[in-house]
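Right, one structure below, let's go through it.
Every protein chain of the complex appears in place save one, which is left out.
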Amino acid sequence: MSESSLNKMPWVEKYRPKSMSEMALPSAKLKGHKVDLSEELKKFIIIFFQEKKKINDENHKIKSFNRTHEEKEQKKLIKISPDKVAVLLEGPPGVGKTSIVYALANDLNLDVIETNASDVRTKKGLESKLNESIKSRGIMDFISQSKDKILLIDEIDGLYGVADKGAVPTILNIIDSTQFPIIMCSNEYKQNLQPLYNKIHKLEINPLSQDEVLRIAQRILIKEKITNLQEGMINSIIEKNHGDLRGVINDLQGISQGSSGKLDSELINSLNRDSTEEIFLIIRDLFQNVSTLKQARDLTNKSDVDYNFLYKWVNENIPSFIKLNSELAVAYDNLSIADEIFGRIQKTQNWSTLPYFYDLFAGGVSLSQKSRKENQGFRKVSFPRYISTGMFSLNANERLVVEKIKKKYEISEIEAIQDFLPFLRVLASVSRKQLKLVSDWLELDATEKKLLKIDS
Amino acid sequence: MIVRLIDLETPWVEKYRPTSFGEIVSQNAAINNLKDFVLKEDIPHMIFTGPAGTGKTSTALIIAKTMVGKKSYHRNVLELNASDTVRMDYVRTVIKNFINHSLIIEKNSLKFVILDEADNIPGQVQQTLRRIIEKTSNSVKFILMCNYINKIIDPIISRCAVFRFANLSREMVINRLKFISKQENLKIPKEKSVEFFETLYFISGGDLRKAINTLQMSVALEMLDDLDLDELFKISGYVDKNTMNRLVLNLNNHNMGKIKDLLGSIENFDSRNFIRQIVEILPKLNINKDKQPLINAFIGEIDYRISQGADERIQMTALLSELMRGR
Partner (left out) sequence: MSEDIPIWRIKYLPKTLDEVYGRSDVKNKLKEYINSKNFPHLLFLGPEGIGKTTIARLFSQEFLGSFYEPNLKIVYADVPLTSEERTKARSEAHYSTNKIGRLAGMTITTPAFIQVQIKPFVRVKAMGDVPFKIVIVKNFETLSSDQQGFRRLMESFGSNCRMILISHNISGIIDPIKSRCQLVMIPPINVKEFEVLIKTVAKNEKIMIENGTEEILYKITKGKIAKAIDLLQIASINDNTVSVEKLYENSMVFHKDLIRSLLLMTLKGQFHKARELSRKIQSNYKYTVQELFILLYNELTKIPLGTYALANCINVIADADFRAIDGRDSDIQISNLLSKLCYYSEFL
């Protein structure tokens, strides 16, 4: 991957470990006993393929036998036992379940096919989504020398039908017909999945310790050359995310790539440990449990959270909870009116309209959802990642580059960022030589040079 | 070619400002009688309200000059406008100093405080002003000028006599323009002379200041030799007839793409002027009679949005798309 596109990759992807040996593996338990996650999973995969081959061969023989015998004498095909086909990783979000699977696949030279169970609303949908991946090899597989695969089903606890027991038979069907090993991930124990738990192994993954998370975060920050984040801030972020490493990494990226550093620290500092937990709960409640305007009002009334930030949390998390475009349009209609009212309040200092602001960003957004059924189950709540001040301002690196440009060419900052720099990027992308010519002439150092790279 | 710097440095609006009551040109009887009213010395504070370019500032200055006399004008008249009066401390200090100063030096002579663009004065500062107005003695008179009287707080309005200035008539405007042209020795091609003044009037919309400025601008741009009225139109932020006709055609043919392009091709786009021109061409569009009121209301809505800061071109295109659909 080119260096330029690496720059704009989400850090969660960029720093995803490529091998299990690279990882700080969380500890895990199987049936109450501590196990080595790496060993267990490797064993599972290897055994699957061995068993599958054996059984396929056996079944081949049985089929040919059956062709020459009457029905009452025919033998049944052998099925591989479910606990050799699928395994469940259960653990809190962001602990590394998906990363483990990918690293494992990499180590064993397998491809990963990933699907997310909670996105699918009907049983049929799930089946059709998975059918392509689980059925026998398609034409493409014959043409391209493809590797064997692992089927990763994420957020199995968010599966529709978990509530009314339709899910387990679906999953068992899939286990029956699959050609590839299945690893499922879930965030928490679900009563209705008990029949499933009885048939396959469940590995309980423990959350990472704060120290482990801190170490990983610091490593990434060093690699990204971010030096202006104070340790206190990093620790706040880690605390708020409760062991969710993915959340921590995303938040760090969001903050260090935001355009207005000052506001970000205000945002962070305004949240102490108690209010963060509160916010998480409020947001979840707002989207999943509120069904009347009064409930919405009560929810926002009882919280101490600064409304200045609360509505930004709502903004950030709307797409997590609301998926239908028609509902999104209503939600955002209300939220944008709330923002408009808020702006007018600031301008006129007429605070009497504040209640409308509340009603719109809380109740208005929540009630735009027509049905709650699809919405149950765990949904991740994110820190407001995008801090927008709406005013043109340059970060330190941009300012340096613009100054250097201005030394050679009379131009305004706005033109430099919006017109000239994009042109330079196109020019510099043509060849290494061009990049060198331009950056040498402008006398840019290595960090400043980065701004000349085209974003992917 | 000698560069005529002198003429163009003095705006003609200033140069030809009426200096006596007799020169004031107005529609309103009350204003025409202002002279008599004012000479009675027991005048109230006054508010002059009305659209731009209708003579408010000129009248205020004439009143001040007549009452106070040329010699002591600068000592007895304080002129402030919006950018000065925006700050409370400035208002307090300067006005107070002026008032106190005059009281010490010359008792009993009339003083004036003239506040231009009073509707731009923030509410808080208007409150301060009102207290000052209340407290000052009889010998200091305030004259406020504004475009929208509802922007002035009630306590101030109730302490003042309100005079409404109206847009000047076509004749009045054109006569004045002709007068100025004569004074400045302008060489206007005869055949185009009538149309020229008509165009200037249309562009001004009854705002004499705008008419005079447009006249001066056309001279500054050396347009008089070969008078291209279309060009004048365009420079004043109006759309030429040709483009308007094409617009009508495409509106009736429901061609949104072309309409958007036409709008984009207009240089010097001025939404207020454009709306006036649209209202003119409304009869040419195939709009259902039932939809007329809605269309009119929407025109108002768009005008409002633009006045609040929305983007002119986007809002205008939205207006045109509604016009297109009004069949």
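Labels A and B are assigned to the chains in the order they are written; within every chain, residues are numbered from 1.
Here is the rule we go by: contacts are C-beta pairs under 8 Å (C-beta built on N, C-alpha and C of every residue); 3 or more make two chains touch, one makes a residue touch a chain.
Because the structure is a prediction, the values reported are computed rather than measured.
Colleague: Using the document's definition of touch, tell me which of A:V35, A:L221, A:L293 or A:I417 contacts the absent chain.
Modeller: In the complete complex, the chain left out is touched by residue A:I417.
Colleague: Using the definition of touch stated at the top, determine which of A:Y197, A:Y332, A:Y356 or A:F378 touches the missing chain.
Modeller: Going through A:Y197, A:Y332, A:Y356 or A:F378 one by one, A:Y332 is the residue touching the chain not shown.
Colleague: Would you write out the residues of chain A that touch the absent chain, in ascending order?
Modeller: Spelled out for chain A, the touching residues are 8, 257-259, 311-312, 315, 318-319, 325-326, 328-329, 331-333, 335-337, 339-344, 346-348, 386, 388-394, 408-410, 412-414, 417-418, 422-424, 426-427, 430, 434, 437-438, 441, 455.
Colleague: Tell me which stretches of chain B touch the chain missing from the display.
Modeller: Interface with the chain not displayed, on the chain B side: 1, 3, 5, 8-9, 11-13, 81-83, 86-87, 117, 120, 122, 209-210, 213, 216-217, 220-221, 235, 237, 254-257, 260-261, 264, 267-270, 273, 305, 307-311, 313-315, 317-318, 321-322, 324-325.
We adopt the following convention: only the chains that are shown with their structure count from here on.
Colleague: So how far apart, in whole Å, are chain A and chain B when each is placed at the average of its C-alpha atoms?
Modeller: 59
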